[in-house]
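Just one protein chain is left out here, and the rest sit where they should.
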Amino acid sequence: MNAAQSPSIAGQARPAGAVSAHQTPDPAKPARVPLLDVRDLHLQFQTRTGVARVLDGVSLHVDRGETLGIVGESGSGKSVLFLALLGILEANARVTAGSASFGGFDLLGSSEAERSSVRGRELAMVFQNPRAALNPIRRVGHQIEDVLLRHTATPRHALQARAIDALRRVQIADPEARYHAYPFELSGGQCQRVMIAMALACEPALLIADEPTTGLDVTTQAAIMALIARIARESGMATILVTHDLGLAGAHCDRIAVMHAGHLVETAPAAELFARPRHPYTARLLASTPYGARSIESLVSVPGQLPDLTRTDLSPCRFSERCDRVLPACAGALVTRDMGEGHHVACHNPC
Amino acid sequence: MNAQRLLAARAGVAFVLRRLAAALPNLLGVVIVTFLLTRALPGDPAAYFAGPAASREAIEEVRHALGLDRGLATQFGLYLRDLAQGDLGNSISTGRPVATELVERLPASLELTLVALVLATLIAVPLGVLAATRPGSMVDHLCRVIATAGVSLPTFFTGLLLAYVFYFLLGWAPPPTGRLDPAFSPPQAVTGFYLIDALLDADAELLAAVAGQIALPAITLALFVIAPISRMTRASMLGVLSSDFVRTARAVGLSRARVLYVYALRNALLPVVTTLGMVFSFLLGSSILVEKVFAWPGVGSYALEALVASDYAPVQGFVLVLAALYVLLNLVIDLAYGVVDPRARFEA
Partner (left out) sequence: MRRENLLTVVAASLFALFVLLALFGPWLVPYDPLSTSAGASLSPPDAAHWFGTDALGRDILSRVIVATRLDFGIAVAAVAVSFVIGATLGCLAGFHGGWHDRIISRLADTIMAFPLFVLAMGVVAAMGNTVANIVIATALINLPFYIRVARAEVNVRREAGYVEAARLSGASDARILVTHLFPNILPPMMVQISLNMGWAILNAAGLSFIGLGVRPPAAEWGIMVADGAQLIVSGEWWVAFFPGLALMLAVFSFNLLGDGLRDLIDPRRRT
């Protein structure tokens, strides 16, 4: 399948503000069609111990060119959320409700063939642990070419040059030589650059970076983040940054969403979130994390742990068991309140 | 760029030398063990090698020829000297040099073994892949049962069963006697592999006859090693399919076929290549039994004929040649592994 036949998002939407053919703008609201619009996503895993309801009504949106941060404890469902949007979860995962539109393209309802033609071309994702995320026995240049071959009409003789260009774009020293390298011959930071090069080879409209710097040393972390930020700025690409690191999210993101046990508990512009956290969970996180400091991992101050998601008696608010502001009303259905200024919080008793 | 190429080339050469060096102790071990087997016989090795019907003078002659009247170290030296000259002694029953006879019969055995290996791989790898891509399915269970049943099959028994069904009952296969129906004359010897030689002769009828003759013994042998290969493929494919780099390949939208074959399978086959050593051990061992069942004129039945006649030089020669062949095959597997896995070439 080549690019011409496959559903295109960026192609029709790059001119900022253009509306996709599939979506009629709601006349009641001014046309601000988000690039990614996820509504009420429910997802469960069939496990040996029962059904784990890992995502429970997640809604979020990302605008063109925007950077959204996703933070939350390990196991809160951050990776699963985006793997589900890409449609690359294991066979034991099932989306039970919800919708996801990406520039008018129906991410959850389309066929695998359609989805795979969007993945890597319009919607790209990079992962943590870059060394393991690259094919160990294939030259990195060829891995980039695989992506180009899949999604673009690049003639074979031009492939190598384009792959080397992609490497140059992520500022790898001596890209001609690195083209022939195997992942084990590169450092962790270089591998992450290669993966970013693969992800960006087709100039996607949205890059999902799932903890792209975890496991890299501090200076490399900064360089990788700067690289992603620069490319996003230059090409108008939207970015979702999944991280444990509140400081990192604060430094790089326009808006931040906080996840807890499969719920998006709070979303707000970054400065607003740090200044006025409304969800008790966010408040706890921030109270123990001086702005710009370490990651959630080191936090001991949020007491308790994530509930077992296979339980059938989970309270509608999955934080209530750990919460010191819990009210009788918390046993009622969870609603997300609009606090104004783009600040949303899913809590009966916000701070 | 050139510097990198040079580095890679140097690593490649170092790798080959390292593998060669690692094979040498094994070869030496094999030679020592076969030497000990010829000397550490209960009773009188000279009488043993001279055969049951030998006269006293003949025994003394053998004793002197083998150096058995000298010290063990000297004997080993003589043994090495003989080996270096390709001298494995003479067969008593035929009076010909063992080495010559083994060389004549080796192609028949190799052809059978390789055809069986190819056949087994062609069946086992797809089976393992299918099982791994559908864990818990019918194919998966089938793979498990075949794997366990396969290693439980006594090859000589399956061979007989196949011969009974396909020759006696159905009449589809030619009689289980040898490499070629006596009505045909063998193809012109180029490689010694009848299948290839018949192909080179461009003789379709002959090729069909040769293929028909090799089919049953090769299937018998293959059945025995399908189990380990498919098992290994399944296990390693399962591991690879849940690996990070396969997730990356899917995340960039590569087609299912490309993810499965270029990304997953190639990596999954690496551990399978390393188990080929064990597979060859099985194949070479069971080929003796299969050769006996199908009167296949290879080195195995040569050794067995000699064994029955209490003619021991051919038996010892056979053990040595097969062990040396096995060391060589393992070396080839190691080198092949270095070709498919770049990491192996670089490790210290």
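A and B label the chains in the order they appear, each numbered from 1.
Everything that follows uses one rule, which is that a contact is a pair of C-beta atoms (placed from the backbone, for glycine too) under 8 Å apart; a residue touches a chain by one contact, two chains touch by 3 or more.
What you see is a predicted model; the values in this text were computed from it and never measured.
Participant: Touch partners of the unshown chain, restricted to the chains that are shown, please.
Facilitator: B
Participant: Just one of B:12, B:192, B:212 or B:285 touches the chain that is missing; which is it?
Facilitator: Checking each option in B:12, B:192, B:212 or B:285, the one touching the absent chain turns out to be B:285.
Participant: Which of B:47, B:211, B:319 or B:332 sits in contact with the chain that's absent?
Facilitator: Hidden-chain contact among the options goes to B:319.
Participant: Out of B:11, B:200, B:270 or B:304, point to the residue that touches the absent chain in the complete complex.
Facilitator: Counting the whole complex, the residue in contact with the absent chain is B:304.
Participant: Under the stated touch rule, tell me which residues of chain B contact the chain that is not displayed.
Facilitator: Touching the chain left out of view, chain B contributes residues 25-27, 29-30, 32-34, 37-38, 40-43, 141, 148-149, 151-157, 160-161, 163-164, 167-168, 175-176, 231-232, 234-235, 280-286, 288-289, 292-293, 303-304, 307-308, 312, 315-316, 318-319, 322-323, 326-327, 330.
Just so it is clear, only the chains that are shown with their structure count from here on.
Participant: Distance-wise, how many Å sit between the C-alpha centres of chain A and chain B, to the nearest whole number?
Facilitator: Computed value for the inter-centroid distance: 52 Å.
Participant: Would you tell me which residues of chain B are touching chain A in their complex?
Facilitator: For this pair, the touching residues of chain B are 1, 3-5, 242-245, 247-256, 258, 262-263, 266-267, 270, 340-343, 346.
Participant: Where on chain A does chain B make contact in their complex?
Facilitator: The contact residues of chain A facing chain B are 83, 86, 88, 90, 112, 116-121, 124-125, 127, 129, 132-138, 146-147, 150-151, 176-177, 180-182, 184-185, 195, 198-199.
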